[in-house]
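Left out: one protein chain. Kept in place: all the others.
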Amino acid sequence: MFRYGMVGGGPNAFIGDVHRTAIRMNNDCKLVAATFSRNYEKTLDFGKQLYIEKDRLYKDYATMAAEEAKREDGIDFVVCVTPNISHFEVCKAFLENGINVVCDKPLTWTSKQSEELVRIQKEKGLLFGVTYTYTGFPAVKEMQNLVRTGEIGKIRFVNAEYPQGWLSEPIDENSKLAPWRMDPKISGATNCLGDIGTHIENLVSFVTGLKIKRVSARLDSLVEGRTLDDNASVMIDYEGGAKGIYWSSQIAQGYDNAVRIRVFGEKGSLEWVQEDPDHFIFTTNDCAKRIVSRGRDAFCDEAQKYSRIPAGHQEGIYEAFANIYKAFTTALATKDFDEKDAEYPTSEMGLEGVKYVEACLKSSRADSTWVEIK
Amino acid sequence: MFRYGMVGGGPNAFIGDVHRTAIRMNNDCKLVAATFSRNYEKTLDFGKQLYIEKDRLYKDYATMAAEEAKREDGIDFVVCVTPNISHFEVCKAFLENGINVVCDKPLTWTSKQSEELVRIQKEKGLLFGVTYTYTGFPAVKEMQNLVRTGEIGKIRFVNAEYPQGWLSEPIDENSKLAPWRMDPKISGATNCLGDIGTHIENLVSFVTGLKIKRVSARLDSLVEGRTLDDNASVMIDYEGGAKGIYWSSQIAQGYDNAVRIRVFGEKGSLEWVQEDPDHFIFTTNDCAKRIVSRGRDAFCDEAQKYSRIPAGHQEGIYEAFANIYKAFTTALATKDFDEKDAEYPTSEMGLEGVKYVEACLKSSRADSTWVEIK
Amino acid sequence: MFRYGMVGGGPNAFIGDVHRTAIRMNNDCKLVAATFSRNYEKTLDFGKQLYIEKDRLYKDYATMAAEEAKREDGIDFVVCVTPNISHFEVCKAFLENGINVVCDKPLTWTSKQSEELVRIQKEKGLLFGVTYTYTGFPAVKEMQNLVRTGEIGKIRFVNAEYPQGWLSEPIDENSKLAPWRMDPKISGATNCLGDIGTHIENLVSFVTGLKIKRVSARLDSLVEGRTLDDNASVMIDYEGGAKGIYWSSQIAQGYDNAVRIRVFGEKGSLEWVQEDPDHFIFTTNDCAKRIVSRGRDAFCDEAQKYSRIPAGHQEGIYEAFANIYKAFTTALATKDFDEKDAEYPTSEMGLEGVKYVEACLKSSRADSTWVEIK
Partner (left out) sequence: MFRYGMVGGGPNAFIGDVHRTAIRMNNDCKLVAATFSRNYEKTLDFGKQLYIEKDRLYKDYATMAAEEAKREDGIDFVVCVTPNISHFEVCKAFLENGINVVCDKPLTWTSKQSEELVRIQKEKGLLFGVTYTYTGFPAVKEMQNLVRTGEIGKIRFVNAEYPQGWLSEPIDENSKLAPWRMDPKISGATNCLGDIGTHIENLVSFVTGLKIKRVSARLDSLVEGRTLDDNASVMIDYEGGAKGIYWSSQIAQGYDNAVRIRVFGEKGSLEWVQEDPDHFIFTTNDCAKRIVSRGRDAFCDEAQKYSRIPAGHQEGIYEAFANIYKAFTTALATKDFDEKDAEYPTSEMGLEGVKYVEACLKSSRADSTWVEIK
């Protein structure tokens, strides 16, 4: 069993619990150290509930990084699930102490920070995963495979979207809906684009292999009194001539977490929506539209090995997270530190995501002028 | 019974037959005159098949307009279903001869032409319908009603699309798929945007009442060797602060005629897709997502009166066309020549559509710079 | 143009209008004679609205049959859309006068009556169509073709249903919902089974070619105070070993006209639902589930020739009716009086339907004992 620690993810943090639960599903890691909160009492209380030894519940992440690095039975990796603002400092501290990292997305506020993290990681020869969840689904992996093996031909156009409706009404300070999301001091210069728009960028990149050349973006704050964006439209030019359009929104009533990707190539197309994660639609010119089903239809080995239960029983977000951790611990076990064929999203993908956000912000501020991504 | 004539719509023209069939469904008009083709023999042959008297089968539209205008039993209106290039001259000829007109969309090549048609029509006090089909569906009319009555509040964002897949492969000259669509001499400066993109513009305008302030467009020719666009992405700023994004495509394999409109307001949202025309989705903050069904659920009178058969039996494109003609002949019967509350798309909507196309073309040629619509 | 007459189908009769509209779509028949109502004034009024000459508007069907038979320009066929109770006498009168017949389903009250109609028809060498609508859809015809060509192998099981919700509340005498449906004197011994259950029987028979050997039925009157059935469950044993289960209901809230057929064979399965009539699902062991689309995917000639508009524009019940009439008038034109390869439902299918109803009634009255159909 691997040993891992967690920074952030206290009792009311939804995503921390998802990480821990997903990891337990795999049954190959044990949570042994944590700094759940800036409030030490809270960390102690919550750590006790999670059966963590008291001496491995830390006052702050810096102490934790230093102490765990010293222990013979120190953690094999840390999971960073703090608000976006502190990702950089937390990850940096653990990397510098020689500890592998898994961090939530978006990786950092600035691409410069992400570049620094990548640099340190490479110097130290460590693993660094970024939990872009949607790449963990077997159906998504199989779509990547169909693109790679040429089943839909050279890609021409991508239409991808991530509509949510939960921020369609103003949220007040007492709302259970995390108000920090709308606080530029915590969330950075973007809310919707950074939170869910980046999932689109990563998902499309993963499935298609396309590199973004330039973006023309318009970020909107459509709910009165809101300063950060709650809706974003982006036109994309990819290298090689393909085109795309991305839309993310948090004011789209009727939608919950409806990430949808549609890829059109010379020979066919692919379509997947996260709310029905076990199926995707595959259309080619020589066959009727197919609904491909995980567990029933043949997937390539790289996708099939992440399929856990028989067809017809939906695998959801826990399984997707668990698959990312499975890939990460497999790399840990095999000491695959170059991450060349990593089956989890790497820090370099995290860096791409931050560059994408920066370019979109720049474009939007310049009235949607095209901005190149280098 | 009203008497009508047709220009264009010969034996191989799909859309001419749709118009004639839809009109027959209403049982209130009779086709009595025609110029189906530039080839007089073809007109004579086809006219005979359609039981039209020989002396009312004309060599050209100009003669037809002049002769029908003279007859006591002359046509009450003409239907113009020629290729886009000749809409202007045909419509003009009939208007000048005092004959009401129904014309296919897009109305003309240039907005100047459309403006001239509108001017003549108003001078002559005639009716002028443009067959933007999708406004004919009862479900679309009911969505308009829900917007008007404030059910979804002030509109914030619109996402509309019209994906088709039938031009995803190169078409050659011998193709049954109308090759003139890709010929700039016949189709004008645009294919996809003008043919189906205009449907989006009209449909959104009809449902939401929003006016477009400016557009940022990118027209693509994604199939090798193609000169005209087969894919178009447009960002929209509406007057009053709402935003939108439109996508039309003819290279989207897996889609047939999947016009989809999604409208998000302060209080709720609406969604409709033409491939399931009798239903729409209506979501508000105080109720679970609703699937509203024509024939079962209560529609406003203006929508309900166009519902023909019980719920659960799909009404399709013939019915939508027939509804537009029903509205048109009702206006004819009641001599409602000011068209203020017209229940069919008017020439002014046709003009809006041409302006939209012009602005998108201008924007696309200027690397997606925003272009205002006046 | 063929000339036809109509018995029944007055101004408030929904189905009469559907027949007339469907026939007009084909543009090959003209309505020239009628007895719309037992009330002669009503027939005269309505006939005038429909542009029928006064001398061909008749006081009763018997006079109409006799008079039309005498005319040189007499009707080529009559359409009988009266309440079920009078189908027998009306059809008989026209057959005996040598006039071809199209009659609504169910054909008659008793199988003896249907047998007599078939006998007279054959003696006279006439055509006799029964408007089981659902066989008119191209997708249904293509499913029949896939069964015939062995694509799903020998059939093992059929699950078919026809749920509606419109009778889920008691209807009173003033209801617009035809109260005669619940009057045994007009509707016969069954409501739900006879009205919509027979559609299932015919549709399954058409698609699969299976013959019913015996039935075990339970007819329910689930709404308080109702004497006739509003729900029916039937277990079927087919000849040759296949099994089936049919369910029809008029108290199924949430459903409008959701005829659904699912056929499972040794090699694959087919599924179609009338509310999405242009598509069906085709699953085989060697391919992912396919959504086959009329107009896009290749259909056999017998199905394709009934496809009228491009894919993605739904063809509905009018088109299905029109297709049945098209097949009927084609047989008229080619004088195909043996009906061996009739592409419309014949009187013999009508007879099968009545036998099915009789057997189900007998079984239900005997506490669902198996009853053989001979």
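Per-chain numbering from 1; labels A, B and C assigned in written order.
Here is the rule we go by: a contact is a pair of C-beta atoms (placed from the backbone, for glycine too) under 8 Å apart; a residue touches a chain by one contact, two chains touch by 3 or more.
Small disclaimer: the values here were computed from a predicted structure and weren't measured.
A.B. asks: One chain isn't shown here. Among A:Ser86, A:Asn145 or A:Ser293, which residue touches it?
C.D. replies: Only one listed residue reaches the unshown chain, and that is A:Ser293.
A.B. asks: With respect to the chain omitted from the figure, which of B:Val292, B:Ile317 or B:Leu361 is a touching residue?
C.D. replies: Answer from the full complex: B:Val292 touches the omitted chain.
A.B. asks: Of the listed residues C:Ser216, C:Gln274 or C:Asn323, which contacts the missing chain in the full complex?
C.D. replies: With C:Ser216, C:Gln274 or C:Asn323 as choices, the missing chain is touched by C:Ser216.
A.B. asks: With the missing chain put back, which residues of subunit B would touch it? List them for me.
C.D. replies: Subunit B touches the chain not shown through residues 282, 287-293, 296-297.
A.B. asks: So which bits of subunit C touch the chain we can't see?
C.D. replies: Touch with the absent chain occurs at residues 156-157, 159, 161, 165, 168-169, 216, 218, 220, 222-223, 231, 233, 235, 243, 245, 247, 249, 251-254, 262, 264, 266, 268-269, 271, 281, 283-285, 289, 367-368, 370.
A.B. asks: What does the interface between subunit A and the hidden chain look like in terms of residue numbers?
C.D. replies: Spelled out for subunit A, the touching residues are 1, 14, 18, 20-21, 24-25, 27, 50-51, 164-166, 255-258, 274-277, 293, 295-296, 309-319.
Keep this in mind: only the chains that are shown with their structure count from here on.
A.B. asks: Can you name the chain that lies farthest from subunit B, using the mean of each chain's Cα atoms as its centre?
C.D. replies: It is A.
A.B. asks: Taking each chain's centre as the mean of its CA atoms, how far is subunit A from subunit C in angstrom?
C.D. replies: So the centre of subunit A lies 55 Å away from the centre of subunit C.
A.B. asks: Taking each residue of subunit B in turn, which ones touch at least two of the other chains?
C.D. replies: Expected reply: 165.
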